[in-house]
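Working notes for the structure below.
A single protein chain has been omitted from the complex, and every remaining protein chain is retained in its original position.
Letters are used for the chains, namely A, B, C and D, taken in the order the chains are written, and counting of residues starts over at 1 for each.
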Amino acid sequence: QPIPVGHLMDNSGATSDVGVPYGQGVADALAWVNATRNGVNGRRLNVLGFDYGYQAPRAVAQYQAWVNRERVVAIQGWGTADTEALVRFVTRDRIPYISASYSAALTDAAGRSGRQGVEAAPFNFFYGPSYSDALRGMLQWAKQDWERRGQQGRPRYVHMGANHPYPNSPKEAGETLARELGFEVLPAIQFALTPGDYTAQCLTLRNQGAHYAYLGNTAGSNISVLRACQTAGVQVQFLGNVWGMDENAMKAAGTAANGVVFPVRTAVVWGQDAPGMQTVRQISRQSDQAGTAYRPVHYLAGVCSAMLMVEAMETAAQNGGEVSGPRIRDGFYARQNWVPRGLEGVCVPVTYTADDHRGTMRVALYRAVVTGDTAQGSVADLMRAGTMRIEPVATIELERRRDWLGW
Amino acid sequence: MAVMTPAGDYRTTYREDMTIFPTLGSRVALWAGIALLCLAPLVLDRYLLHLLINIGFLGIAALGLNILVGFTGQISIGHAAFFGFGAFASAWLHDVLHVPVALAIPLAGLMTAMVGLVFGAPAARLKGLYLAIATLAAQFILEDFFARAQWFTGGVAGRVTEPFGLFGIAFDRDETYFYVVLAFVVVMFLGAANLMRTRDGRALVAVRDHYLSAEMMGINLAYYRTLSFGIASFYAGIGGALYAHYLLFVSVEAFNILFSIQFLGMVIIGGLGSVMGSLMGAAFMVLLPEVVQGLANLLAGSPIDRALRLGASISYLREMVIGAAIILFLMFEPDGLAHRWRLIKAYWKLYPYSH
Amino acid sequence: MSATAPDAAAAPPSGAPRPAAAEPLLAVNNIEVVYNDVILVLRGLSLAVPQGEIVALLGANGAGKSTTLKAISGLLRTEEGEVTRGDIRFAGERIDGAEPHEIVRKGIFQVMEGRRIVADMTPVENLRLGAFTRSDAEVRRDIEMVFEYFPRLKERTGLAGYLSGGEQQMLAIGRALMARPKLILMDEPSMGLSPLLVKEVFGIIRRLNRELGITILLVEQNARMALSVAGYGYVMEQGKVVLDGTAEQLANNEDVKEFYLGGHGAERKSFRNLKSYKRRKRWL
Amino acid sequence: MELGFFLQLLLNGLIVGALYGVVAMSFVLIYKASQVVNFAQGEFLLVGAWVCWWLLTAWQLPFWAGFLVTLAFMTAFGVILQVVVLRPLIGEPVISVIMVTIGLSIFFQALMKWMFGVFAQPFPSIFAADQVRVLGLEVQSVYLLSLAISVAIMLGFWWFFTYSKHGLAMRATAFDQQVAASLGVSVPRVFAMSWAISAVVSAVAGVVVGVVNGVSSALSFYGIKVFPAVILGGLDSIVGAVLGGLIVGVLENVAQWLDAEVLNWGNMYQIAPFYALILILLIKPYGLFGTEAIERV
Partner (left out) sequence: MRESVRVDAETPILEAERVSLRFGGVRALTDVSFAVRRGEIFSIIGPNGAGKTSMVNCVSGRYRPTEGRILFEGRDITRMPTRRRAALGIGRTFQNLALFGHMTVLDNIMVGRHHLLRSGFLRGMVYWLGGAQREEIAHRREVEEIIDFLEIQHVRKAVAGQLPYGLRKRVELARAVALRPKLILLDEPMAGMNLEEKEDMARYILDLNEEWGMTVLMIEHDMGVVMDISQRVMVLDFGRKIAEGPPEAVLADEHVKRAYLGEADEAVSEPEEAVA
């Protein structure tokens, strides 16, 4: 009897630019588990995919359908708005919810942070550093960068993004730490989650004299800002969030993306080698028989995220155990420095505990390097030719501060 | 002559002549229909109930829009914002002011009506598409308000709310909530049907058909134009509140321009100026995506699927089919479902002399 | 046929060809028209308009006169009406089912009931529109001709929508002239015109016919006027022709006199003394 | 510095506004011919931009060739759309036709995503100098080109409606299709013409925006953005549409300036045109240049 699993995707909404590769990664990984391991403990996974178009209410409606009708035991989720809206529901229904939202509010598993508006989220998990922690890492790097370049005075920092739970999520954490680190914090600049003409925003950025700007949106709209700023001649060090920059975005933005610093959740990117890449390539063949597709960073993250869930399920099923929500959750606590089997060197090690769901505090920063015209040729070609590169910049090991839990 | 009353029509009093359902048959059908619906939760599965509930609250809101567009002739492309206002208002009344849900829903309807009046009063001066686009502006302005008014809406993160309860019983499952929606549907639809056959309802239609002569019949144009906004918003608010306590989560994202357009689609497809048409239109809009999804599921794994890579692109295909269905429907039935329904009825009444 | 019509042509109301000229310019043969797929309005109507003639079509309200004209000009299809039986021939060519704009290009122009001028254009623009199907250089001259016929129009430079009812009627007729058609279908051209203008309009109709050789099918409530310009006439009731004949024959028909012309002989009844009795006499 | 910043925003507003103006014009064109508000206008931009992009990248055509082929394609597209979808609707209530354009919008939005994916795609660069300096602001050369094209299109439209016989026929058709038909105007042909021109003009705008920002489904948002522009100017005024576009463009940028300098609300940029729209309609119910409906009894 198959195990029903929900898979919420954004293939058509405002964040579909990154939602598609991530969702593909998850789907391929789960299909691969069915194909090569005969599911979990002999039970196939019945993956119920749903494209909710990045609309939280539709996600909630689908969630209720899954819980009431299909009785799913775990869900692979997506956005911040929907994941946060569902916290209460999954806690009530005891369904592990592995999201692609890295909102720090989801990490306070026991509700001990005492922060206003943050409730206990014992069933929420994600793979990678939280948005807030990633930003904290980038700010620490920015501080070093400022000093290394021998600049005078206080660096100015600005948060940019849509007024939406996802870009808003690390806003407070970032601005607070920036102040602590001696940055001058400028009023935030808004731009929508969709591509558009953001020249006005760039002119504002220049007028404010910002030095470091955090891009809170996904790649699709960020590149509009990057291109507009390039045209307007704005010299700012952009800091992208995990969804804010990737290979597709580099191709679309061209040289405008050059120099953007952003965190990467996996230890390697496509085309680099690691023991686990063998497995990843097999997984990739689930939807690409030819094996020629280029898989962006989000695909790899999707694979890791899905495989964490699979292993937690396997743990739950051990010794004839029932694959139920609470047991799957306990499966997430069963290992320390956990790398899913077969993905060594690809996924970074994570550790979850019953009151702290911050899987990792390591922030690996990379820089987008674009050296030529990207309009012609595929992403794979451009990466191979070195026209586009993702170069490691620094790895920041953040302190697991209790007072940073939950925001 | 253009009048067609069926033979055997023996009405003797004006009272009988003025009922909503003029024939015995239609009255019986109505009561039987309601009785059948009452039984629905006992026999239908949750999925179908879920669809019926959706049709219910969307139908109520669509009826409101039909009163505005179909009866008074004022096009609105901002209905979803009012629907959303009702949803937020009810959630706010319950979660912040701790008003019981059963009371919060009608109150939310009233609050929405107030907002509708605020937007409707200046709108009374505008005609046709100018008005339509002013309501589009209202849509964006209200959306912005929803995203900003943390105290009221919970901001962009939205608000989680609680199920309907009455006398200590929670109507938190499809089987039970269905009755709540059904009750509202019956009351709201009867209200609208009654409105339309009395003074103010006729005035609304008169304003639509010929406002200059309406004015000379003593009809206060500004009042009725505004009133119809108020009533439409009231219906939208009730629909929205019912939605809020069904989904248990309200967020600004739901109430976007696309949803407004869908409402417009419901009333046009259902039939402008037809009370029951609003329900039919809502049913069409709710069922269409489901049918498309069902078709896709049927095709899954077949050669067609592999050729078109349906799996990966199902969401686009679904949208395309929905778009195409709307187009095709209107090409063949530009006057809406209610019109077709009337023609079918007329045909059977006159059968076999349908010419 | 309940009324005796001794001097009317004894043709049956439908079917058989008329004893008119050999090949009439316009021949409507036994047509049936249905609105909205259900409402049957014309039931086997036939009529013929010979080249160069003025033919009057009389009938009570709702008899289907306008419908007949719309069937000929093809405008029926813009109102969900349809010719379901019979055929319409113009210069020997079938035109039922053709698009209205094609029919206009063939030379049939309808002056629609209720004026129907384009309200948000000036009178001159309306006239230019009338000449839409033409591409010769004489449009400007013809506009002057129309102004000659209706001097009042020349002074009105604002939007046509603000013209008085009668002025709009003038414009509608002027527009027909601009098209220089072979056949004009006129639907109640005298409606809403002052007595002076009614006379002028009928004078113009006669001139159009005589000087420009335009054939005219005239629907009129002012039967006296219509029969005075027309050579031949038809009387319709409930979608059928019930009586036809030369204008003279019709004018002398007792029933026509009573119901359409008013009073027997030259004596005109007063409108004041009618209230005592009601007549609902019909041919059908 | 402050003044310079403001001027730059103003200039940017004018440049973007001219584009809005072009789209608004093509929108008004359809309205003038058929009283139909075309909700699929944004998708016209989208289709045009994608087709051009595809010609340039997949077929490696030079820009001018690709652009011309795109325009030809869009002409056919407009005509086909009219013949297949809109012709059967002639004579039906306008509101139904409006709904059909909404259906078209949904359909093409999804079709484009299906065919070209959800990622924004860059255009190959077209000009040797990608940007030029105007008033201390770097401006994409394409924008300047679009400005020139816009002006040409605007003049063409103005002539068309004032002097050409077909412009007259179009207005008559919009006023009353039956009357137009009775005058010998082929209503379907008038519609086909208006849709084709509208599609072509929108596609020009689509390509320009695509070259600047990359092509993505977000382009269709222009279809909504022009509403304030069109209404500000008055639905049936070509001049109004252009001015409305400019006003909206400037307004957005001024709002952004206000936001950055004083308010710090964040999204005035998006919402300000709609406030302006409501304000203007309160004062002038037919927009700045729209003609009042004739009300006679």
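As a working rule, a contact is a pair of C-beta atoms (placed from the backbone, for glycine too) under 8 Å apart; a residue touches a chain by one contact, two chains touch by 3 or more.
Please read these numbers as outputs of a predicted model, since none were measured by experiment.
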| task | From the listed residues B:147, B:181 or B:214, report the one that touches the chain absent from this view. | result | B:214
| query | Of C:37, C:82, C:99 or C:113, which sits in contact with the chain we cannot see? | reply | C:113
| note | Contact residues on chain B toward the hidden chain run 1-3, 5, 14-15, 17-18, 191-192, 194-195, 197-203, 205-206, 208-210, 212-221, 227, 231, 273
| For chain C, the residues touching the chain missing from this view | 35, 58-62, 66, 113-115, 152, 158, 162-167, 169-170, 188, 191-200, 202, 221, 223-225, 228, 259-262, 268, 270-272, 274-275, 279
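To be clear about the criterion, only the chains that are shown with their structure count from here on.
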| Reference chain A; chain at largest CA-centroid distance | C
| Taking each chain's centre as the mean of its CA atoms, how far is chain A from chain B in angstrom? | 39
| Whole-Å gap between the CA centroids of chain A and chain D | 37
| remark: The positions of chain D in contact with two or more other chains are 110, 113, 267, 270
| remark: Multi-partner residues in chain A (2 or more other chains touched) are 11-12, 163
| Quick one: in the complex, what on chain C touches chain D? | 73-75, 77-80, 99-101, 104-105, 109-110, 112, 116-121, 125, 128-130, 132-133, 159, 161-162, 175, 179
| query | Which positions of chain D touch chain C when the two form their complex? | reply | 91, 165, 168-169, 171-172, 175-179, 181-187, 291, 294, 296
| note | As the complex stands, chain A meets chain B at residues 11-12, 24, 51, 53-58, 60-61, 64-65, 68-69, 81, 84-85, 88-89, 163-165, 168, 287
